[in-house]
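One protein chain is absent from this view; the other protein chains keep their places.
Chain nomenclature is as follows: A, B and C, assigned in order of appearance, with residue numbering initiated at 1 for each chain independently.
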Amino acid sequence: MAGNTFGEIFRFTTWGESHGPSIGCVVDGTPPLIDISEEEIQTYLNARKPGQNRFTTQRKEPDSVKIVSGVFEGKTTGTPIGLIIENTDQRSKDYGDIVKKFRPGHADFTYWEKYGIRDYRGGGRSSARETAMRVAAGAIARKVLDTQIDGGVQIRGALVQMGPHKIDRTRWDWNEVSNNPFWCPDPVAAKEWETYLDSARKAGSSLGAVIEVVASNVPVGLGDPVYDKLDSDLAKAMMSINAVKGVEIGDGFETAAYTGEENADEIRMVDGKPHFTTNHAGGILGGISTGQDVVVRFAIKPTSSILTPRKTVTTDGEETDIFTKGRHDPCVGIRGVPVGEAMMALTLADHWLRHKAQNR
Amino acid sequence: MAGNTFGEIFRFTTWGESHGPSIGCVVDGTPPLIDISEEEIQTYLNARKPGQNRFTTQRKEPDSVKIVSGVFEGKTTGTPIGLIIENTDQRSKDYGDIVKKFRPGHADFTYWEKYGIRDYRGGGRSSARETAMRVAAGAIARKVLDTQIDGGVQIRGALVQMGPHKIDRTRWDWNEVSNNPFWCPDPVAAKEWETYLDSARKAGSSLGAVIEVVASNVPVGLGDPVYDKLDSDLAKAMMSINAVKGVEIGDGFETAAYTGEENADEIRMVDGKPHFTTNHAGGILGGISTGQDVVVRFAIKPTSSILTPRKTVTTDGEETDIFTKGRHDPCVGIRGVPVGEAMMALTLADHWLRHKAQNR
Amino acid sequence: MAGNTFGEIFRFTTWGESHGPSIGCVVDGTPPLIDISEEEIQTYLNARKPGQNRFTTQRKEPDSVKIVSGVFEGKTTGTPIGLIIENTDQRSKDYGDIVKKFRPGHADFTYWEKYGIRDYRGGGRSSARETAMRVAAGAIARKVLDTQIDGGVQIRGALVQMGPHKIDRTRWDWNEVSNNPFWCPDPVAAKEWETYLDSARKAGSSLGAVIEVVASNVPVGLGDPVYDKLDSDLAKAMMSINAVKGVEIGDGFETAAYTGEENADEIRMVDGKPHFTTNHAGGILGGISTGQDVVVRFAIKPTSSILTPRKTVTTDGEETDIFTKGRHDPCVGIRGVPVGEAMMALTLADHWLRHKAQNR
Partner (left out) sequence: MAGNTFGEIFRFTTWGESHGPSIGCVVDGTPPLIDISEEEIQTYLNARKPGQNRFTTQRKEPDSVKIVSGVFEGKTTGTPIGLIIENTDQRSKDYGDIVKKFRPGHADFTYWEKYGIRDYRGGGRSSARETAMRVAAGAIARKVLDTQIDGGVQIRGALVQMGPHKIDRTRWDWNEVSNNPFWCPDPVAAKEWETYLDSARKAGSSLGAVIEVVASNVPVGLGDPVYDKLDSDLAKAMMSINAVKGVEIGDGFETAAYTGEENADEIRMVDGKPHFTTNHAGGILGGISTGQDVVVRFAIKPTSSILTPRKTVTTDGEETDIFTKGRHDPCVGIRGVPVGEAMMALTLADHWLRHKAQNR
């Protein structure tokens, strides 16, 4: 409840600041006897890792995860899993400018006002560095889903909009996602974005983005109406990611413009089972999964750290300007893709265990 | 955790089905010595009440709330407040058609699959009738905020889009909201919507909508990063409202198309205090309130019950059609406005108490 | 978290004061498709009901429970179960004396100091009347256990000590429990207690008691170490009952005087399964059930309301005396037996569902 825990039965708690000695998390509630290794978790961390191309921050972190508890002879024991990543590339630079100046769009002002103190080094606790632990915990969540659900659950994310430029959905190809540095499923858009983002990067500017995460083979029945609906918890999950300003399920805000006739996902029998012919609902009705793909999209605002000076004030109440020279992502949305996937996995794993509790 | 409770310190739990004998809730964690009466709560319920004009369901419910515990001699005692509303207009009609048919867009299918049983009368637990208790609990939340926060917190909602038709924001006038049956702040749009909705209603069709809720005079510092951010909890709150498919904070999805320069809310000193010159962020940075207006928008899909037959199947696996003749809202979004206000009040009250716990 | 909810997955929330219009509860997380009727719940309430003989308070409450939600056509639906009991025998007497005087041993002083207000009528929220809802919710918990666990779980309680007088355990006979008004398993002690309690009652005095609750056929594996151990949650459950001052598991405080050799519950194979030859541990090791009988005992202090004047002060800070003429139990422990059974059932049902979540 104090803010650093996500989930109820399958839950994780993170700790650590951007420039502290390490970051870590505790994953509690994992069923026992699941095979898990540091290598498997590392795979997902590597996908999120900064410094891999010119479009993400040049901070070089190996992000090597260590399992420090809860796994014995390669299997989960049912006790809490402790994960730790050492911080290795905290440049001991002069933080002079941001020690006292509130960077617009950052959490500087609100942390200062709420707590009366803040670890200004690299954003401290409010840094996107915290999301590394989400990805690590998410890897365990995926294992839970894949181990317990027949056929496993496939969770994939993609960038569907960069700045004002949306992909062409008719060109959607999941295989393209790994062929470009943007997780873009549209190869044509990927090419255009490269030029576009390069120009933004060189100008010291930044861009927003929209990410879509899709989970396939989700069992029907996940979600606890009315206040712990699956879509409610997904909305909370995605909105907790740094810089996210909007979340939608299925056709989302588009449905406001639909008529009831257009919006209805009709049902037919296919292979002896009910089958929805469309999926405007994004796989959730009444807060409960329908068995269709669960589809979530979220908007990420442009990186707040830019080269152009912005007006601000200091902790002493003096008016001033600020601009950022540091190592920053021109489009933080890019690195948000694996984080969105992780939050999907974590939310589904928790609801899967909750569903088992009440119903089987 | 079982799904029917919202909030942590200031929390409420609802019970009751659309066509059961009554609906009710328990509001726990209310500070003591706050004046509260059934009349005050009733005021908010009356605003939400169906059957008030031709644009909402013709079910006539007096929705008379009774306080059955937690208030003594007109004041809260700090013990749980019990609220009950008798259901009086549950027509004992023949439910024949919907007993076995899954209505597309409704929770029929998912409740059936999850629980293996469902109270089909009026949607049972998944009915929007449940939201009456949110409005009642929300009235208590408002009292908490107004009693404990200097100057009170003003929470107002408006319909900003009906079907594809958005308001003109330059004409926004909060006073207009009570001058039309749509909670529309734009008098010109209100007029147009009347014609538009009438035609949809007569055709037995339905329309979606977008609602905006604004909270003013929210203290700086509310929200518990990183997983119980104020925006995360608002997203969860709004997404838990029936038929909601998307939530955004401040400029929301628009920010994805902004550059960092456009998105920055700059800060100046005004009257010796930091003052943001814009509010793209919607009053929340790093998951913590900034002191500016907290702005949330959410999309409501069109009412699923329509006159045009839609394809569906039965609980026995037979393909069939269904259409709805019953008393339904052509645009459920309209009645969602007071519910959105209530969820804002409930979220802020909980976070206010949480903030007091850790910081003062 | 606000104090009026017990349990995590299978959880209930109570509301209502001793002399308000009604008391009630919401039971959330019940699995669907369980047969449950008002009559079944009533059976347990009748066992707890006051006014049944001269040894319990003469308040006459029919305690008729109504199911107001969550059950459809005789079966649970998985949605929250609402239960209500109308208060019918709240004598509209003059509360003059206790309005301002703090009764020693009662919650008067602490409620006043904590909340600055209290409903003094019959103890308000702190009255043992609240326990009626525990018994009602406990009836549902028993159904959950009996429906889901092969062979059901048998939960039985007994009074094993009244005042300083303990039963002779060699005479323990569960069948005797219903043959006397004290839930006493020792027929000889029951006879002696009758005389003893009569004399206390006539003197306007009161007596403490010790209650033992035993659950048989509890599956091995219930309990979530290390902070939600089964014994930890049972201790919390029993200590939450009015007037309870101590809780022990198995041989409890006696084990402090044992040597390690005496305390060891040895294990042999019986019918191909591990079998403990003794049960000093009370069916719990490392916070997890062993499959043996789960044995809990708790001490209840003597009723605080007595005829002999005690020194106290008023809300205005004046020294005075107080004594109680009202309808009170000379030994509240007697009516605590069904409440203890209910808390056992509620704790086990919650842990059963939690166990299913993580492990099956």
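Couple of notes before you dig in:
Just so it is clear, a residue touches a chain if its C-beta (ideal position, glycine included) is under 8 Å from a C-beta of that chain, and two chains touch if they have at least 3 such contacts.
Remember, predicted model here, so these are calculated numbers, not experimental data.
When the whole complex is considered, the residue among C:28, C:63, C:130 or C:341 that touches the unshown chain is C:130.
Residues touching the missing chain, restricted to chain A, are 1-5, 8-11, 13-17, 20-24, 26, 28-29, 32-33, 66, 68-70, 72, 75-82, 114-119, 124-125 (touch as defined at the top). Against the chain not displayed here, chain B makes contact via residues 1, 8-9, 29-32, 78-79, 225, 353-354, 356-360. Within the entire complex, the positions of chain C that touch the omitted partner chain are 1-6, 8-9, 14, 102, 104-107, 109-111, 113-115, 125-126, 130, 161, 163-164, 200, 205-210, 220-221, 223-229, 231-240, 244-253, 255-269, 272-274, 277, 280-282, 284-291, 299-306, 308, 310-313, 317-319, 333, 354-355, 358-359.
FYI, only the chains that are shown with their structure count from here on.
The best fit of Cα atoms from chain A onto chain C calls for a rotation angle of 180°, in steps of 5.
Relative to the centroid of every protein C-alpha atom shown, the closest chain centre, again from C-alpha atoms, is found for B. Each chain gets a centre from the mean of its Cα atoms; for chain B and chain C, those two points are 39 Å apart. Each chain gets a centre from the mean of its Cα atoms; for chain A and chain B, those two points are 26 Å apart.
In chain C, 1, 8-9, 29, 32, 78-79 are the positions where the chain touches two or more neighbouring chains simultaneously.
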